[in-house]
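Structure below; questions to follow.
One chain of protein is taken out of this complex; the other chains stay put.
Entry: subunit A
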Amino acid sequence: MDFLNSIPTHMDFDGQAKAEKYSRVIITLFGAVGLIWGYIIQQFSQTVYILAAGFLLASIITIPPWPIYRKRPLQWQKPRSTDSNETKKKKK
């Protein structure tokens, strides 16, 4: 279990948006190409196989948290002391 938990799965927000965009583009592209090819050779099974290849490629590219999806981690603010917080509230 420790080993499973040690596998990194985290993407930052920017990476999540990218991953979703890439997966959509890849699957749509393979679907369109598969449709055209399947129509040319009149075999709908080829369309399905090409779409399945696109699904596999999209899975490999966008499911694991590759480094390109972790370039912009959130910049958290430095923790502040509670005293200064209270003084701010009073000012308002």
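Here is the rule we go by: contacts are C-beta pairs under 8 Å (C-beta built on N, C-alpha and C of every residue); 3 or more make two chains touch, one makes a residue touch a chain; residues count from 1.
The definition used in the following text is that contacts and distances are computed from a predicted model.
K.L.:
Under which of the names "Ubiquitin-conjugating enzyme E2 T", "Glycine cleavage system H protein", "Aminomethyltransferase" or "Signal peptidase complex subunit 3" is the non-displayed chain listed in UniProt?
P.N.:
Matching "Ubiquitin-conjugating enzyme E2 T", "Glycine cleavage system H protein", "Aminomethyltransferase" or "Signal peptidase complex subunit 3" to the record, the invisible chain is "Signal peptidase complex subunit 3".
K.L.:
Which subunit A residues would touch the chain omitted from the figure, given the whole complex?
P.N.:
Subunit A touches the missing chain through residues 9-11, 16-17, 19-20, 23-24, 27-28, 31, 34-35, 38-39, 42-44, 47-48, 51-52, 54-55, 58-59, 62-65.
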